[in-house]
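Shown here: the complex without one of its protein chains, the others still in place.
Up next is chain A:
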Amino acid sequence: MSDDHARTPGAAARPRLAGTLPEPGVPKPDALLVLDGVSRSFGGLTAVRVDHLEVQRGAITALIGPNGAGKTTLFNIVSGFDRADGGRWWFDGHPLTGRPAHRVARHGLVRTFQLTRVIPRLSVRENMLLATSGQRGEQLLPALLRPLWHGQEREAGRRADELLERFRLGQLRDDYAGTLSGGQRKLLELARALMARPVMVLLDEPMAGVNPALTQTLLGHITRLRDEGMTVCFVEHDMDVVMGISDWVAVMADGRLVAEGPPHTCARNPSVVDAYLGKRHDEPGTPQGQE
């Protein structure tokens, strides 16, 4: 079953996106995340200026673009880790504009990081348990009374073990997360994000610095999440990775959304080719050349 899905990515989501025009800012039939006029500049540099972007529920959306296109900055803004200079955005109908990071996560929009952020001095299992939401034992006074949170903790522990097995980290569950390899950290971070029971995950370059075999494993996990109904949006700059699994691709360059569409149309889109290879007047040596 899962092999079939891997060969025909987007089996569920693609038909619903079939009638959607491949244009930047196009409305989606069932948009979960909607961004409008989001902008952010650092000094004189405009890092992000996205007029409109909608992310389809239950699909894998890839946000691609060359280095410095503003993908991560956009992620940081939406997830509450950076503030926007302007614009508004909604998640599942709730306005999230300017919400702090922990509020965004509690709405079900959970992110991972380009450089993994596992907690080195907690065990792998504790890293998982940390992500459980709504724990009574995380409040100062109830924390003192073990019976108040013990049952909830045991329940969370069961779920953590299940997820760890699924991500093949079960044997490492009592090790300090700081002893994991880079690839294992990537897996743990993804598993931990799922532990928070998100509606949508934002993955910031999940495949960066990962060997080809593990890339396939990660792609398999991401596809399976989508097939289970999760909405996935990830940042990537490697086009080949994106083509295989995404249902929809949004392309950014110089902070703007320059193209959108199913993977195969995007690859042929002239503005995408320009963004990746540069237009003629952008060639190195010309005075206007940007870094």
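Here is the rule we go by: a residue touches a chain if its C-beta (ideal position, glycine included) is under 8 Å from a C-beta of that chain, and two chains touch if they have at least 3 such contacts; residues count from 1.
The criterion applied here is as follows: contacts and distances are computed from a predicted model.
The chain not displayed here is annotated in its UniProt record as "Branched-chain amino acid ABC transporter permease", chosen from "Ribulose bisphosphate carboxylase small subunit", "Branched-chain amino acid ABC transporter permease", "Membrane protein" or "Monovalent cation/H(+) antiporter subunit G". Residue-wise, the contact with the chain that is not shown comes from A:V110, picked out of A:L17, A:V110 or A:L218. Between the chain not shown and the residues A:L45, A:A143 or A:L277, the one that touches is A:A143.
Checked against the full complex, the candidates A:A101, A:L214 or A:M239 give a single residue touching the omitted chain, namely A:A101.
Only one of A:Q135, A:T217 or A:T265 touches the absent chain when the whole complex is considered: A:Q135. Counting the whole complex, the residues of chain A in touch with the unshown chain are 79-81, 100-103, 105-106, 110-113, 117-122, 126, 129-133, 135, 137-140, 143-144, 146, 149, 153, 176, 178-179, 192-193, 196.
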